[in-house]
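Here it is: the structure, laid out below.
Complex shown without one protein chain; remaining protein chains in place.
Moving on, here comes chain A:
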Amino acid sequence: MAEGGPKPSSSVKLVLLGEAAVGKSSLVLRFVNDDFQENREPTIGAAFLTQKCNLPSRTIKFEIWDTAGQERFASLAPMYYRNAQSALVVYDLTKASSLAKAKHWVAELQRQASPGIVIALVGNKLDLTSQSTGLENSMGGLSLSAAAGDGDEEEEEEGDARQITTAEAKSYADEEGLLFFETSAKTGHNVQEVFTAIANAIPESTLKTRGGPGSNRAGNGTGGDTFGSGGVNLSAVGETNKDGCAC
């Protein structure tokens, strides 16, 4: 266990939003269990998982709400983003419509969620684009301040499943003041980085140490689906605890 000594520890509520099948649950599974499953059941309502993230100065315990993506579940979302301090709005790099949906969620969060919520825009399934090898410009370092210039080169690339250029999403993210990443839940590329960036971006002042620093459920990171029905939600086992972020 990456026990950070007497570092202050606090919980952060994080909600994942985005169109169906963009890979929200897969991102969480990668982050929490460092695992990937090809066929994940769609999330029904929402799934809840936790994972710690060790920063140099403190430990953040993410309480992750992974929501269902289908349009008609949208009216349930307020139930889940209520009191959230951070949000991952996910789209699928290979599906143009998913960015539009992501923008709707950003707008919704900006208007309806807690003020000061930290939002990260995440383009997932990078492995399906020709860029996934990371040869020319690894997205690894792409975070808040990454250059937006990549777009021009990408547009020239054909035979690529990518439908949303980095430049397009990046400029939108900048406009709205969002963190921005391109990830692959499948390869794990950039996944830890997203959560670390969020952890870093949460203002110290909004951190509350509910019920004592992780006292009542310390180290009980839950996640993963193990039994036959593969239930995404309440059925998941909590024994696959893994160390905090590799940061």
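Methods note: a contact is a pair of C-beta atoms (placed from the backbone, for glycine too) under 8 Å apart; a residue touches a chain by one contact, two chains touch by 3 or more; residues count from 1.
Operating definition for what follows: contacts and distances are computed from a predicted model.
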Checklist entry - The chain that is not shown, which UniProt protein name from "E2 ubiquitin-conjugating enzyme", "Exosome complex component rrp41", "Rab-GAP TBC domain-containing protein" or "Distal membrane-arm assembly complex protein 2 isoform X1" does it carry? => result "Rab-GAP TBC domain-containing protein"
Checklist entry - In the complete assembly, which of A:55, A:74, A:128 or A:207 touches the absent chain? => result A:74
Item to check | For chain A, the residues touching the chain missing from this view | outcome: 11, 20-21, 38-46, 48, 50, 63, 65, 68, 70, 72-76, 78-80, 82-83, 104, 107-108, 111-112, 210-211, 216-217, 220, 222, 227-238
